[in-house]
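Let me begin by presenting the structure, written as structure tokens, before commenting on it.
As you look at this complex, bear in mind that one protein chain is not there, while each of the others sits in place.
Think of it as A, B and C in the order they're written, each chain with its own count starting at 1.
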């Protein structure tokens, strides 16, 4: 039973999808045919792999993308825990995908059906004050993080991508869907919010607190600047092992030793040049402010639910810079180029692979990394 | 037995100092005669205008400077309150002066007796890792803020200036001692830690919380970058009036109106590009983090004694940059050039003038700005 | 007889203009009714104020703007001299205007008829590699400098503005058309290509070679950064007088004195921090490379027709940075804010005013500044 637009599009001229399907619907057994499967949120703790209507072009700048590879983010778990009230019952989750354009609105100028694209976690109107300053994450024109949040997302057979010209990226030949999928969120987040906000430079010593997927993406992209040392700090031995494989030369289990003492020992008592917070807890943020040397930088990547204490009585005199940020994805073209050139191997982040229909299982595996060792799971059509 | 520079200066015309002091030495019983007056700290709440020994060259990079103009800093009041334990009984206070070089050690290469110099609040060894990165405030080689703190300071007739080549600045002709004296601490602090750390750019809207002397110095130096608006926030009407005169176009009494509401009203609901904290309290710091727009910067100038709360649950996603810092005085040559070129008029900061011998009175006036309207007091020889 | 779209559009729904007018043409007395007047290039040395068809929306991202104020650029004189072969017979000239939106295509999202807008000299597709890096002048998607160059321009009663969302700027209330008109080209060019590329900082000494309109715009915007000195160099006394009024504190007639000797005399023999070339000749460019201090910057603003000699045998060791550039207009929102805030007075650039119908006279005046003293001429509806 053909459920998606790809099957429907056989033999048709590009761009006539809507018309053709309407005729088909008229001739066929009815509405349900133009439906797909998607992972739908039904309130805290509840999700299911539902049959839902296909997405269609609503605004002239929309594209419809057939999802060929999709993943799950830690943020999705937060949503399922009920921590993100903007996500309501019935919402299709997910903000990361690689797929094929199957339809575009009349205002889409640079994409056309048939192209393989990366669907980014950030949508950019391209016209507002922030988009003009390349701060797409702060878009005031209807973009920002909206997929799987304020509109239906990518954990589905098809997804509607608003402002497609500025929010999807054509993928060069010769790189796998899986490699590029890691560029939908995790790589640009670690790179922009951790490494670039942190101002990592060659020869720096960098501490990365938290060696989950986003911390590992930060380790991986910090290496692009050839720091002298990358110190990964976590409480899970398996994650510290992973950090070593991703490029950390020093790992430190903060349950077993005092991270401040160890860091001072390897930095002549000064502290690190850059500390990246990749957990999202007050304690790990405060740790970063104690690890950093005078004149250094603390880059917060973690998603926080509670305030932290900022020890200004110590820090006011120490020339510290602290940054926060949502990813803007301005680095996506650079990261694509690096993957295409073989300079960045993102596939090591993928530990588990599933078919789209196994989404419920994939969530289970991803939600229990302590048991499964999961970093990123990938689901493919 | 000549022990001090005054003996060495016999026959030289500089400052008449050698003249009378040499005579004095001849008439008196010896060492004590080569003495001077200085403002000496005697523990919390106690200070006096004492007769003390003249400073002498101890290290080859020292210069001895006759103080021609000196001022009092808010930090001196903190010391007198007992808040700075590193300052001990017997310490001469003060870290700001304009004077005349009267003696130099053999290792001083660029200064010579007779030159008029600015003695900066920051001493720089010029050789350590931080000095080589122009972060003199973090000097690891014996410098940083030491005058009137870890060694005797400038509130005296003479002062020993360590690492003089890198810590004192020859003053061009045609500018007054009083104008230049403001460059010893307050102007570079407002400029570097407030304006430059804050990244103020033409057309920005800048909020400056606290309109005391350092806040006003920030207003004055923010103007160098021609922001669209400078919003000064304080609780004292007289300070807000001063802020207007120094270049703020919007003033806001936070006792009378909600600063966040007002700032949002004048910034299309986004917040300011740059918020400068110039008070040193947790509440004013936290206010700054609420005033700033997504993508904006908070520059902390205030000296804090307590931690603040950092609302990461709101800020993690807002692309905020927070900076702290002690002044480095790397901008001192630029500020000297601006004063010499008539582009910066610092004399407006001076509200009260005294003779050196009136130091106790000057402290009284400076310590009660609510009554006296004092901004900066200047004492001259 | 109403000839423009505003009259024609009365009572019509937006976006149906083309249809309506076609019907009208068919029903009415013919083509000429939907016509306007424009300054048309007819090959080297020839131009006329012709009756031509009204512009209409061609692409969905177009806007049609009624021109309320327009000016002439030095580049237009180059075109008339035959120096810009891309401009062909029949082209309407002009790339600067302030006007009212009268029609928009379906893809225009942020503009609507009735809004007062600045039409910028640079058109930006908003989607290409360069537009995403805020280098609109290098747009690869059909933009860049196209108005009055590759497509019809602004020296007309109406103008079609492609990619209108990214190429026209809504004007805040309270500022005059004339003030804002200077922001169409000359101000952002002097500011971006001269001042910002030159990296002007507070306390710098800046030399600006050429005190024509673009040099004066550079003087005016250099002042935003409060340099210690601005040295204007030209051969025309009247222009040097103008430079003084616009903010240069030193002026220098290179026919009467050696500019290098004079500049060295006022810079301790080092040279200026920043030299801006605002003429477009090999000699003035080479002069800039001799005026600049080691470690300084040369910013080329002039439009050149011939190569220059770069004395690398002297310069290789001197840490010089040389920049070239077409304006990107990324600074337009900042300049608009500065004018609205009263921090930048651009009206002083306007020396002569005309009605639209007097375009031929306006060109005469503008083409002979030696006789007329013309800086910028403004033509208004």
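Worth a mention:
One rule holds for everything that comes next: a contact is a pair of C-beta atoms (placed from the backbone, for glycine too) under 8 Å apart; a residue touches a chain by one contact, two chains touch by 3 or more.
These figures come from a predicted structure and were not determined experimentally.
In the entire assembly, the chain absent from the figure touches the shown chains A, B, C. When you scan C:264, C:303 or C:367 for touch with the missing chain, the hit is C:303.
For the chain missing from the display, the contacting residue among C:264, C:315 or C:341 is C:315, taking the whole complex into account.
Contact with the omitted chain, checked across C:56, C:151, C:250 or C:326, is made by C:326. In the full complex, chain C contacts the hidden chain through residues 130, 133, 135, 137-138, 280, 282, 285, 294-295, 300, 302-313, 315-326.
For chain A, the residues touching the absent chain in the complete assembly are 201-203, 223-229, 249, 333-335, 337-338, 340-341, 343-344. As for the chain not pictured, it touches chain B at residues 60-61, 106-107, 109-110, 125-129, 132-134, 141, 165-166, 330, 333.
Throughout what follows, only the chains that are shown with their structure count from here on.
With centres computed as the average of Cα coordinates, no chain lies farther from chain A than B. Chains compared, chain A against chain C: the Cα-based superposition rotates one onto the other by 180 degrees, nearest 5. With each centre defined as the average position of its C-alpha atoms, the distance from chain B to chain C rounds to 45 Å. Centre to centre, using the average C-alpha position, chain A and chain C are separated by 42 Å.
We define each chain's centre as the mean of its Cα atoms; on that basis chain A and chain B are separated by 47 Å. Across the assembly, chain A contributes residues 133 that each touch 2 or more other chains.
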